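Got a structure for you, written out below as structure tokens; questions coming shortly.
Yeah, one chain of the complex is gone here, protein chain that is, but the others are all in their spots.
Should a chain be cited, it is by its letter among A and B, assigned in written order, with residues numbered from 1 in that chain.
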Amino acid sequence: MNTKQHPASADAPAAAPSDRQSDTMPAAAEPLLRVKDLVVEFPTRAGTLRALDKISFDIAPGEVLGVVGESGAGKSLTGAAIIGLLEPPGRIAGGEIVLEGQRIDNLDHEAMRHIRGRRIGAIFQDPLTSLNPLYSIGRQLIETIRTHLPMSEKAARARAIELLQDTGIPAAEQRIDHYPHQFSGGMRQRVVIALALAAEPKLIVADEPTTALDVSIQAQIIALLKKVCKDRGAAVMLITHDMGVIAETCDRVAVMYAGRIAEIGPVHEVINHPAHPYSAGLMAAIPDITIDRENLHQIDGAMPRLNAIPPGCAFNPRCEHSMDRCGRERPELLAAGPTRAACWLHAVDAAT
Amino acid sequence: MFAFILRRLLQAVFVMSTVAFIAFMLFQFVGDPVLFMLGQDATPEQVRELRELLGLDRSFLVQFWHFLVNSAQGDFGISLRQGGKVSSLIAERLPATLELALVAALLALVVGVPMGVYAALRRGNFLSQSFMMFSLLGVSLPTFLIGILLILVFSVWLGWFPSFGRGDTISIGGWKSGLLTLDGWHHVVLPAITLAIFQLTLIMRLVRAEMLEVLRTDYIKFARARGLSDRAIHFGHALKNTLVPVMTITGLQLGGLIAFAIITETVFQWPGMGLLFIQAVNFADIPVMAAYLCLISLIFVVINLAVDLLYFAVDPRLRVSGKGH
Partner (left out) sequence: MRRLQRIWNSDVGYSFRTSPVAMGAALVALLCVFSAVFAGWVAPHNPFDLATLDLADARLPPAWIADGSAKFVLGTDDQGRDILSALMYGARISLAVGFASVILSVIIGVAFGLLAGFLGGWVDAALMRLCDVMLSFPAILVALLIAGVGRAVFPNAPDNLALGVLIVSITLTGWVQYARTVRGSTMVERNKEYVQAARVTGVTSLRIMRRHVLPNVMGPVLVLATIQVATAIITEATLSFLGVGAPPTSPSLGTLIRIGNDYLFSGEWWITIFPGLMLIIIALSVNLLGDWLRDALNPRLR
């Protein structure tokens, strides 16, 4: 149990201890992935921009964590940082990423390469451009398998066919030799999922896996992703801006805003009883087919740009519950019932 | 695919006929070849006789038709400067130019591609930067100047290589080859380097730019995310994808080699088609100019067609039709 002392309020009574184990897991379980105070910066001509400002969260083995937020909130960057593929000049400037008890943010190039694919897999948005058009999908699958697992060509091929069958590709034995352009969008994403799972990773980072697909296919792919991961006991970090997908698929969800986590908790709690004003605004903005309404709910203003983040809580200029404290001190993730929210509304002491 | 080939063939015929027309116009409107051949104080009967002999007194369309028929068979008449048949003149010089172009092309590829790959993979490295500096020099130096400098350093000052001619040649059938003798190789070194440098530069820049572009793609990112080794990514995936467009562009540039050979042959007095062409231009030897023009066009058209076919062979997206589900 750790007690958090906010540096600026050393005199005030401490906020309620934020116990990281309090969400859904039994207290004894070790998280699969622990991200602690992660900071990602971009040095530019105009100064250094902080794209991720002290992000902290855990992923338990086998769970599906959704990461949701507007464009530019930092969701994809978080995924990129975890698999070690931040594009320069972006770099990790602080914090830790710990995978199964081992620190991975400070590994050298070769060591990180062994982790990618084997222990953490990734899926990206556009299945059309994710596959090399000049190689058959079988060749790409077999190559990935044999990079990480000691297998003969024949065994790898058999395993590849199995993977394709698991991801729902019909006639896998023939289609394994086909080229990417011979598949439709949905099929290609299935191939991508198969590739990501080829070396049996324990965590999959899925960055907007259905955004580029037809709406009718999206549901299939999401269901497939959830199923194959569950069958293999793999956890998923599902990055998306689509709340519907989150609601259907995830166990927990983290809401990101301006490079920080606004709220994190079990998905139904966050959706139905959001504790952070921003999450509340997000949920209210989703049109509900059962309710008659004239206008869509809107949150006034816009997410601040990285070089213009207000002091204290990043959301405070747009927040209707804003207090003095919000403009001065940045709130940590505080316990708010079943979820945790970075909002002074949930401070145990009644601060002004 | 069949329709594609047909369309390209039609295009080729169109280009060739246009070129033939231009070549023919050259005959018609540039100077009076008869006076050239006979001199200023020729008698009217001599002029008339020669005109008839050369067929210059018929109507335009008839002449054009004759021209087409003849040139399709390779007959371009008689050289105004040397008096011999144009076709045999060209046939005699063709091997020299082709061999030079071949050696230069090989040189440019074998040196240019690795340089480009290195410069893309190790950006910012000292060696890479010197490659780029070298490439800048390559495009800033006109070919003839490179030739002159090479002659100055390696022929005049160091005396390592000869500076003109082909050296000893061996005839196989009708083909006089300089590549079968040591002396022949000795002679081809400087001209080939001169001819190759411009191509080399282009190839190197192209390979580097293309490779950098490929390294930015999603599928490379995905390959990295799967933990593939650097070697597999750079040489398995990136290189293959780079070489496909590079190969085709290089093929198209091959024609440029044959054209630039004109300059190189002039500097080194290399007895090839290019030198023949320059001499023809300076002398206004229209038949030779026209023949050279048509031959070059033919070579270009054939190269273009071959490159298109090559694209088919290499890019699976063009080969297999239809999508599966």
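Heads up, the rule we're going with is that a contact is a pair of C-beta atoms (placed from the backbone, for glycine too) under 8 Å apart; a residue touches a chain by one contact, two chains touch by 3 or more.
Just so we're clear, the structure is a prediction, and the values are computed from it rather than from any experiment.
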Could you tell me which of the visible chains the hidden chain touches?
B
Which residue of B:Val47, B:Ile296 or B:Leu310 touches the chain not shown here
B:Ile296
Would you indicate which residue among B:Leu9, B:Leu127, B:Leu149 or B:Leu180 is in contact with the undisplayed chain?
B:Leu149
Identified contact with the non-displayed chain, of B:Met115, B:Val246, B:Ile263 or B:Leu276
B:Ile263
Hidden partner chain, residues of chain B it touches
15, 18, 26, 29-31, 136-137, 139-145, 148-149, 151-152, 156, 252, 255-256, 259-260, 262-263, 266, 277-278, 281-282, 284, 286, 289, 293, 296-297, 300, 304
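One rule holds for everything that comes next: only the chains that are shown with their structure count from here on.
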Chain B residues touching chain A - in the complex, by the definition given at the top
217-219, 221-230, 232, 236-237, 240-241, 244, 314-317, 320, 322-325
Looking at the complex, which residues from chain A come into contact with chain B?
83, 85, 113-118, 121-122, 124, 126, 129-136, 143-144, 147-148, 175, 178-179, 181-184, 187, 192, 195-196, 198-199
